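Once you've had a glance at the structure underneath, I'll fire off some questions.
Only one protein chain is missing from this complex, and each of the others stays in its spot.
Order of writing sets the chain letters: A, B and C. Residues in each chain are counted from 1.
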């Protein structure tokens, strides 16, 4: 693991997600910016001190020489620190699983794609929200035509944790998220807007073709956006809305999606992820994991019987598990199946970076619509 | 009553709303387009046949000459038939309560304002959704500063009843709603978009200053919009989103609003109108009629104790009751109080028509922002 | 109207319920215990002062002699004042609609049944909760076999408004509800337990055959019960639980029912009455008024389109409307239809009084099961 030392939030999440299914062992890491801190974090995790490295370079070089070397590297650092360790890991023969957004900028993301292609290794991006069983179910139902032609998509991601300038009061997470040197050209749009974009395209199978964005810096003194409202057009003619915000005080982690088709709607709310709402003019059904006949995909991503709620960590773990199974099969010369391969890749990463660039550009433009290239 | 004959939906709603509080008696009407149908409708309502008139002109002329003449006229016809009866009623000394949108076009609305001013009579517009007790409560809480400065407003009004071209299959409501000759330049934007705009401005006390609209005709062959997504800017610097749709198959009458301020959010859903959600980073409260200490305004618009749900008809009745009390007090030379006067007026009607014109204009424009004048 | 003067809660509810559908006119009353108060209440209601009577006897005698005499009497007094006015009204040729529980005691209820039979007049009891459209739907679905054989019924009615001894602090409602001279042998069991019993038997079509009750007086100094937990056996072998309480601080008017059959469950909550939940091991549907194909009975008790919530007052009005239609048709020599006749009668009243007696007896007994006769 690269990053995720003491005090980091997402590092712990990755570790739990990797551990849940017993298919991955965390054995080494370069957890922090200094060797001392890295060792201390490794000690917390009861790791072999000799495998707690001072930085990612040392880790990759030394691990490469071990007989019991690691198979894959997990990268959980801030955005500006994704590309270099990913590149080095891949070029030294390690598979990579990386936090999102994939890189600091779009050109980096494209370069990374080439590297992955050249090495032939497996790369996963932790757009974890697509790991939920009921998100899988929604995707399958739409693919099967339950809603008919898709007409409208509303995807929203309101959070409130940056409602006040807490980056000036020592909040570590807030510091780097609001810092263009570490986050890139976008704040909320990069951190959570990309999740919303990824979710909408994953569930519907559609692609955004153009958008019109109102990008805001609401808290005084902030350099990057903390709020954005975006009109969308999709490649099948559907329209949509995406909004993301980190100043929506009173919402916690409110990723929601509503997909409307000719024949009805599917609606899903991340904070109550076990429910998928299917409504039409004729009726209202709620689908839940293991209740009734669901898709093979939903079932493959559910661990326990109905009424026993799985949550965020299990969805995150689904990304790790599928990545692990794909890596293991490929290392054994086997072919991963469609469920194994159901994890976000560098292509999702590139679309995410393109989304960030397009939204930021649109926010500065007086023209109504800006094309979304990819 | 003008309009509201057999088969009309909204006429019955107006009659119930007028009846609930025992302050208004329906005694006469011109219910339909032909004298025969009008009589038949009057008979259903057990009215004196001699007061079931052939058209609104006859009604106004004959009622004017009666000793027990009516005090006020209720207009519940399609949009293109609002102005003429309202004008004639006012000019003959009758107070008027009218369905929304107020007129067929903005110029008509402005003319009507002058007529009202000249006659000195009372005019109410049935933007009924502001009649809910918890909407009143939200308005008061925001006025009192509960949320601090307002930063963001999301108001949505998805319906699905026009998902199919039912106007071609004999659905009377659908016929005139989709017909520019009867509805004016807008479909969904006029019918329900105006409710959303009115609700947002009523609750927040803010005014929309500019907007950017994506206006859609989704069902093939439709002349007027049946769907629109709109970015908003408000006069205090807040941003927002308004969307309204009648092709959101699977939503029924989903008027919802979320207001985000510096200090938290208030959220309200018309389909479960007894709950007002107040959320902050620190907690989550749900306010309900008669539970705990609410504003005098919410209490004045609640009839029964907690846990006994009031609904759409009671909210609609609040508009009628306040109108009736204002009329009665003015007729008695008394001063209506602030609760009596809490009903939508011609000014709300003019803003609504301006909203319609601005959204439709923006929908056709390639510029991002279009000013909302008033 | 007998009772329902200034300050009374339920009188106002009855008046609104009678007014909503425009089929009943309130024209006279004996609203209070003194002629002065009665006149004052009548004035509030804008009634003809000459028809605001000093007491129910005067009202019945004088109305009887009028040409435009009333057709029916509504009785909304405390329990001990139901029998005498009902008897006199019936014996003088007036139909009667009466608040529940029907009388002060079971013998009175049985006598009343005889009087009704002898006069051939119509008598309705306002067990208003069976007036909800989705309660009608539940009854029909069960009748049609949706759940298969019924196995278990859980009906609950927690309220919290008597959590403190407010009857000693001048709360008028609380005073008579906790006073055995006015309420009879039961407090909560009579006031709301009877609603729960009536609802369970109405929805399922089953009859309680025996029960085992834990009857409690929780607030110190109270003479009548304010809380009861009851085990139930039904005539088809199903088991059940009924609990009612007025000291469940934090619940408002929480009448809920869950019916479990071999094939699934139907669940309904009075505070969100528009939703009827149908769940099985295979799925979860929510039924709502006017969404999809519902029973004729549900449709006949719904006034407005989907997504426009109707509430407590409309359900109450359904009892009044059906009573009015039955009376009108019978007065016109017509046969009321099955929907007209769908209101609670003296038989429901007698079962309610029997329920009260059985629960109170069981509460005092050391035997486990006490038979419920009827």
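Some observations on this one:
The criterion applied here is as follows: a residue touches a chain if its C-beta (ideal position, glycine included) is under 8 Å from a C-beta of that chain, and two chains touch if they have at least 3 such contacts.
Here the structure is a predicted model, which is why all the values come from computation and not from measurement.
Shown as candidates are B:118, B:236 or B:285; the residue that touches the absent chain is B:285.
The chain that is not drawn here is touched, among residues A:240, A:273, A:344 or A:363, by A:273. Although one chain is not drawn, the whole complex shows that of C:229, C:299 or C:345 it is C:229 that touches it.
Only one residue from C:16, C:59, C:154 or C:174 touches the chain missing from this view: C:154.
Chain C meets the missing chain through residues 151-152, 154, 156, 158, 160-161, 163, 212, 214, 216, 218, 227, 229, 231, 233, 239-241, 243, 245, 247-251, 260-265, 267, 278-281, 284, 365-369. Where chain B meets the omitted chain, the residues involved are 281-288, 291-293. Residues 9, 12-13, 15-16, 19-23, 26, 45-46, 159, 161, 251-254, 270-274, 288, 291, 303-314 of chain A touch the missing chain (whole complex, contact as defined above).
Throughout what follows, only the chains that are shown with their structure count from here on.
Its C-alpha atoms superposed on chain B, chain A is turned by 180 degrees; the angle is given in steps of 5.
Comparing per-chain C-alpha centres with the mean over every protein C-alpha atom, the closest match is chain B. Distance from the chain B centre to the chain C centre is 35 Å, each centre being the mean of its Cα atoms.
One simple way to say how far apart two chains are is to compare their mean CA positions; for chain A and chain B this gives 43 Å.
For the pair chain A and chain C, the distance between C-alpha centroids works out to 55 Å.
Residue numbers of chain B whose C-beta contacts span two or more other chains: 161, 251-252.
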